[in-house]
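Right after this comes subunit A.
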Amino acid sequence: MNGFPILTLLTFIPILGMIAVLVIPKDKANLAKYIALIATGIQVVLAIVLLSNFNYNAGGIFEQSSFQFIEKFRWIHIKGLSWIGTVKIDYFMGVDGISVPMVLLTAIISFIATLSSWKINKSVKGYFAMFLLLDTGMMGVFVSLDFFLFYVFWELMLLPMYFLIGIWGGPRKEYAAIKFFIYTLFGSVFMLLVMIGLYFSAHETLADGSQVFTFNMLALMDAANYTADGILSPFNPENLRFIAYIALFVGFAIKIPMFPFHTWLPDAHVEAPTPISVILAGVLLKMGTYGILRISYPMFPEITRELMWFIALFGMINIIYGALCALAQKDFKKLIAYSSISHMGYVMLGMASLSTTGINGAVLQMFNHGTITAMLFLIVGVIYDRAHTRGLNDFGGLATQMPVYTGFVTVAFFAAIGLPGLSGWVSEALVFVGSFGVEVIRTLAIISTLGILLGAGYMLWTLQRVFLGNLNEKWKDLKDIDGREYAMLIPLTLIILFLGIYPSALLDVMNTSVNSLVHFLSTNVTNFSISGL
Partner candidate 1 sequence: MSELFIINISIAILFLPLLGFAVVILFGKRFPKLYLFEVGIITINLLLSIYVMVVKFSSYINDALVYGFTWIDFGNVPLLGPLNIELGVKIDNVTVIMFFVVNLISMLVHVFSLEYMRGDKRFNRYFAYLGIFTFSMLGIVISHNLLMIYIFWELVGLSSYLLIGFWYEKKSASDAGKKAFIVNRIGDIGFFLGILILFTSYHTLTLDSIFAQIAAGNLPFDSAAWLTATGILIFLGAVGKSAQFPLHVWLPDAMEGPTPVSALIHAATMVAAGVYLVSRIFVMLTADAMLVIAVVGAFTSFMAATIALTQNDIKKVLAYSTVSQLGYMVMSLGVGAYAFALFHLVTHAFFKACLFLGSGSVIHAMHHEQDMRQMGGLRKKMPITYAAFLISTLAISGVPLTSGFLSKDGILAGSLAFGSLTGHWLIPILGFVVALMTAFYMFRLVIMTFHGEPKNQHKFDHAHESPFVMAMPLVILSVLSIFIWYTPLPHSPDAGWFLSSWVKTPHTVVPAELSYDFMISETPVVEDQYSEHAVVHSEKYTEAMHHAHYPAMFLSVFLGGLGILLAFTMYQWKKIDPDKLSNKLSWLYKFSLNKWYLDELYDATFVNPTIYLSKALAWFDNTIVDGIVNGAATVTKFFSAISGWFDTYIVDGFVNATAFFSGFVGIAFRKLQTGKVQTYIVLVVFSVLALIFIISPF
Partner candidate 2 sequence: MEVGLSHFLVVSTALFSLGIYGVVTRKNAVMVLMGIELILNAANINFIAFSRYGNFGLNGQAIALFVIVLAAAEAAIALAIVLNIYKTYNHVNVDEIEDLKE
């Protein structure tokens, strides 16, 4: 695999697809669907190739040598004046055990979302162009190792998402779209500021021995690179690292979404078309937690340790608050949206433990939540396509009318509840193992177990309201799922089952990296002191 630019291809194949979509003539707009399917299909293939060539024993995280499939080219290089320094931005991509699952997830979910977009018939070209652009943005975020590149991809997906919700969404689409946009932008401007601050605080030594400011994430993780007077340098007694950490965290937290920045999510989900909900819940939310693991943690290890209790606290609040809110929903999609908030809380709880089991659980939960929630949204989409309503109380007895569909629903619901044997449970259990194992956050972990109970409560209640009971006469003409829907649901079901039984398939991929992250976090603490804020 040496020299084969697989990450670039993974990232930019959708862009090629987008260009192809844009040039096809208007009267053959349906071709766009096939182009998108091919592009995302190639992505899936590439992701699998990536996985199969991935060396499980390389840690990554903070050292370039153990990252894999590295592509590093000089992108911007502006020789410096005395007062400005050299500006160097690299096109730097690479993957380690934390990013590979996310790449895989992105590829799979994009492919399935493409399938689920088949019935879009309003400006098909525009839709798929935006969709593919979004795909590039997501993939780029997960493979970038240069902060600047990361940020560009991060922001790149804002606009397509805005349009995808805003044009193809439900009745209050404009409200939801702008809300999503403003929230996310609000978060990312702070990230920008921290990025610039970090840029000025650390030097990277180039091959020729010169020292330049850097956006290189790996260089920013090495305490030795920080200058004595950088504003975010740990050696500067008046550094602003604490504030910067909070700002960065808020930027990511909005994406997760963490309480109290979560309110964009229910609106966005309710209004977004099904495939976009799938993408949103399946991939986008993970970008927040991925960002924390990739950037906040290794760049600010000492503050991470200091604040782990608070991260866990917010995780706990997310779990319980999201679950309680879900319990009260009457709209199927909104319920799933709130359940997402709850489930992302597990990710935060696991991350907060700073332990191998917890972080493994968190990353696995990211993947599992991606597949499970994608399935749940597809399920909502199936019923919405047919009945044009999502009111939980409008249905009843669908199990009789649509038995196969109900079968898939049951699998997805129980996976979401955390039934052993299905993937969701493994990651939740690991999250609890990790967080319970750390004395600081043990109490929070114990309280969080209430989420398991509440989760069962709202899911089973939903199952009952929609699928059990006597069939509402209104729906006696609903058809059971068709071939296309099989094609979307079966792969997800298989993944959920497979990872439930054999989670090591994915855990082994990430484990070495997680271990090295944990190691990094635990050893680099002593070098730093918390700023006197």
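Simple rule for what comes next: a residue touches a chain if its C-beta (ideal position, glycine included) is under 8 Å from a C-beta of that chain, and two chains touch if they have at least 3 such contacts; residues count from 1.
Selection rule, in plain terms: all candidates are chains of the complex that A comes from, given by their letters.
Note that this is a predicted model, so its numbers are computed, not measured.
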* To do: Determine, using the touch definition above, which of 1 or 2 touches subunit A in the complex.
  => 1
* In the complex, go through subunit A and note every residue touching candidate 1. => 174-175, 178-179, 182-183, 186, 259-263, 321, 324-329, 355-357, 360, 397, 399-400, 403, 407, 414, 419-421, 425, 429-430, 432-433, 436-437, 445-446, 449-450, 452-454, 456-457, 460-461, 463-464, 467-470, 503-504, 507-508, 511-512, 515, 518-519, 522-523
